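As you look at this complex, bear in mind that one protein chain is not there, while each of the others sits in place.
Take a look at chain A:
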Amino acid sequence: MNLKYIALLTTLFLSLANAIEVPKNVFINNLHRQLDISQSVVRENVAISVKAKEDGVKFFYLTYKQDLIPYLSTMVAFTKVDKEEVLEIEQIDLEDDSDLAYFKVNLEKPINTGERVIVNVEVSIIKVLKPYPKYIEQNDDQYVLFNTNVYYLSPYLVSKQKTTFKIGETIKSYSEDPAPVKVSENDVYYGPYENIEPGTEKIVSLHYKFKGILIHFEKIERTIEISHWGHTVGFKEDLIVHHDGSELKNNFNRIAFQKSKFYTETPSSVKDMIFVLPPRATDIFFVDTIGNVSTSAFHKDETRTLLQVLPRYPLFGGWKYTWSQGYNNPLDGNVKYSPTLKKYVFQAPVLLSIKHVPVDHFKLNIILPEGARNVDINLPYSFDNEERKMTYSYLDTTGRPTIVLEKENVCDDHFQYFQVSYNLPFYFPLQKPLVVALFIFSLFVISMIWNRLDLSIVKVKI
């Protein structure tokens, strides 16, 4: 055991030695860290008051544990003065395997000695809530465990820090060390702590009843097809959902489940998911690999359409479900001709999903009309992978330009709009009718030739 620790310590030391040199030109004189852990997307809001020790400090660093990086979904920094203006954050590439990841935050304007600037860093972290206990009974509540470093991991000295956890439900247990700890209603307050050395760690655990739904999408593939001929925009999503909650101790008991409908709930299960579709959504479908799912329902009013997705079976911990859903929307609400750009502009949300549910892998296919040219796309944030290709569909000859975008670790902060602009060639309205006409014409020609061909060996006289 001791050996193991020694080995661990040495690697830690080595990795720290290899890590980048952080100039100690600033320190953090005050820090307030708020963590909302009531939903499966954990939101961390850190208000950092950075004080310069030198003149002309242009940037400072944030550090995160390397093993937390795969769970980071979004990271935004802004100064309190101007919330609209977002600060530039760049991740520092490290050649060696360090257990820390560094993010460089570029300040708006350099600060001088004694000056301070308050920077808000908003981070959403996904899939860090662990169901505990691992196995529960069918009618039991869902409890989760959340572990984190109570101190804000920083390469700088932190003079003063507070940490707040928002839970929103009854708390079962929490670490009482390091003091002071205070619990009020559904929140837990740690701190204030003073003069924390860089790299100090103290893991605290919170065990509490979870009020949200503990699921995540393993994959969402969204396909948007713009059709000027059909005057519609077709939206389609293929989804794989996984329930991350505690698994059933004694397997699923249908009879108990049916009876529990009348007097209790099965709080850990997910029976339905509600998607908000645009108001004029038509031709809504909800199918899975083996056909239409007859349990779904949708509700329509003037501002929106609600699609209630009821999976074939209620989802319990560890269970999985896959399906496809989609709808059509009229073209005129989505695509507009911009006279200034002299282009068609299409705008739509990047993703349609449920709030507080993270997505591991997201893929967006945008299929433009056949012959679209000068395609430009304006994305609200960067994607991991972008690809252009051609798709062929009904009556296509030259193919439809398609943009394929991929991104990992998506959450509801990514529910933003994107724009695609394109030109259509002048012959666009003629292309498809011409193809059909040519095809039929060639059929006639073939039949003309066929009728004039005489392949008989012996002429039969009638």
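Criterion: a contact is a pair of C-beta atoms (placed from the backbone, for glycine too) under 8 Å apart; a residue touches a chain by one contact, two chains touch by 3 or more; residues count from 1.
One rule holds for everything that comes next: contacts and distances are computed from a predicted model.
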| remark: Among "CCZ1/INTU/HSP4 first Longin domain-containing protein", "2-methoxy-6-polyprenyl-1,4-benzoquinol methylase, mitochondrial", "GTP-binding protein RAB5" or "dolichyl-diphosphooligosaccharide--protein glycotransferase", the omitted chain is listed in UniProt as "dolichyl-diphosphooligosaccharide--protein glycotransferase"
| query | Taking the entire complex into account, which one of A:134, A:320 or A:389 touches the absent chain? | reply | A:320
| query | From the list A:147, A:292, A:338 or A:385, which touches the chain that is not on show? | reply | A:292
| note | The one of A:58, A:231 or A:254 in touch with the missing chain is A:254
| query | Hey, which chain A residues sit against the chain that's not shown? | reply | 250-256, 258-259, 288-295, 312-313, 318-322, 392-396, 462
